[in-house]
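Handing you this structure, nothing more for now.
Only one protein chain is missing from this complex, and each of the others stays in its spot.
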Amino acid sequence: MPTVHVQLFKGRTADQKRAAAVAITEAVVKTLGGNADTVDVIFHDIERHDWATGGVLWSDKAPAPHQAPKAP
Amino acid sequence: MPTVHVQLFKGRTADQKRAAAVAITEAVVKTLGGNADTVDVIFHDIERHDWATGGVLWSDKAPAPHQAPKAP
Amino acid sequence: MPTVHVQLFKGRTADQKRAAAVAITEAVVKTLGGNADTVDVIFHDIERHDWATGGVLWSDKAPAPHQAPKAP
Amino acid sequence: MPTVHVQLFKGRTADQKRAAAVAITEAVVKTLGGNADTVDVIFHDIERHDWATGGVLWSDKAPAPHQAPKAP
Amino acid sequence: MPTVHVQLFKGRTADQKRAAAVAITEAVVKTLGGNADTVDVIFHDIERHDWATGGVLWSDKAPAPHQAPKAP
Partner (left out) sequence: MPTVHVQLFKGRTADQKRAAAVAITEAVVKTLGGNADTVDVIFHDIERHDWATGGVLWSDKAPAPHQAPKAP
């Protein structure tokens, strides 16, 4: 507590999630108070074919040219 | 995207949430990548009488002596 | 952990939630194992005008005759 | 079932939600199959000070000039 | 925003989800207002052995005779 749920595109590495868990926990404690031991962070991987924005699944969107696609 | 849901005890001020939104968004971008503009953070206030740990509602728990209660 | 979220119609008393927190925690520990202290139960009150079944808001449904309405 | 959760800014009228429940239920049945009676739609009102995009709470964002603000 | 979460039985095809994303987005914009580009739809596949109604997992329910089972 607090409990933080992160919905994101599938594909992040374990190291990215490991770092995110630390950084989000620190951000929560620093701004909302409480003890880090009571903070839960849960990652929910979402497939690109399961997330639509503007009615279009992300698996159907063309990546933007000359840049990494901005993805959830 | 990513979308971050924060479940926490009711009672934080607008300033605390304002600071948490900034800090969590930075933590997410720094560790998971992407663009800050695509990060949503949603706060869900939970009343102490709506959250139980170990079968006991937090509204029924005695605060720990000599310290602020650790709360979600 | 496990964390149990209960979505229900607004209107239950604190005593009902208190009893539900105990009973659900016991049910979880008995069948899934683990320690009661690690079980969180969170209640989410939903207004009858915010829940539809079959496309009809529950605030618009006529109560069944001769019986208490079955409500979430 | 399916169960549809709609997270939106607080402020829609009961008539808007009533119409949305009908339209979403029809959209689900038409595209995913099944029986309308098994579809639940649940609305979750979110305050503008509880939703941030790009690290900024929507209650702090200036409305766009000459147009209605695009809001969740 | 709004963000729509659809919990449904695993097994729908990509085409069904593609059509559902369009239809749900249209339903939301038409009834709740706003811009289609701000609407997210996220599908959450649930296995039949992870969803119980009346205390019985759907993987344990006998299909109704002479009709397709009504499933989430």
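Per-chain numbering from 1; labels A, B, C, D and E assigned in written order.
Convention: contacts are C-beta pairs under 8 Å (C-beta built on N, C-alpha and C of every residue); 3 or more make two chains touch, one makes a residue touch a chain.
Predicted model, so just to flag it, every value in this text is computed and none were measured.
Interface residues of subunit E with the unshown chain, by the touch rule above, are 7, 46, 49-57, 59-60.
By the touch rule set out above, subunit C reaches the unshown chain at residues 1-9, 12, 16, 19-20, 22-24, 26-28, 30-35, 38, 51, 53, 68, 70-72. Interface residues of subunit A facing the missing partner chain: 14, 17-18, 21-22, 25-26, 36-45.
Criterion: only the chains that are shown with their structure count from here on.
The chain pair from D-E, A-B or B-D that repeats the C-D interface, sharing more than half of its contact pairs by residue number, is B-D.
Taking each chain's centre as the mean of its C-alpha atoms, subunit A lies 22 Å from subunit E.
If you average the CA atoms of subunit A and of subunit C, the two centres end up 28 Å from each other. Residue positions 7, 22, 26, 38, 51, 53 of subunit D are each in touch with at least two other chains.
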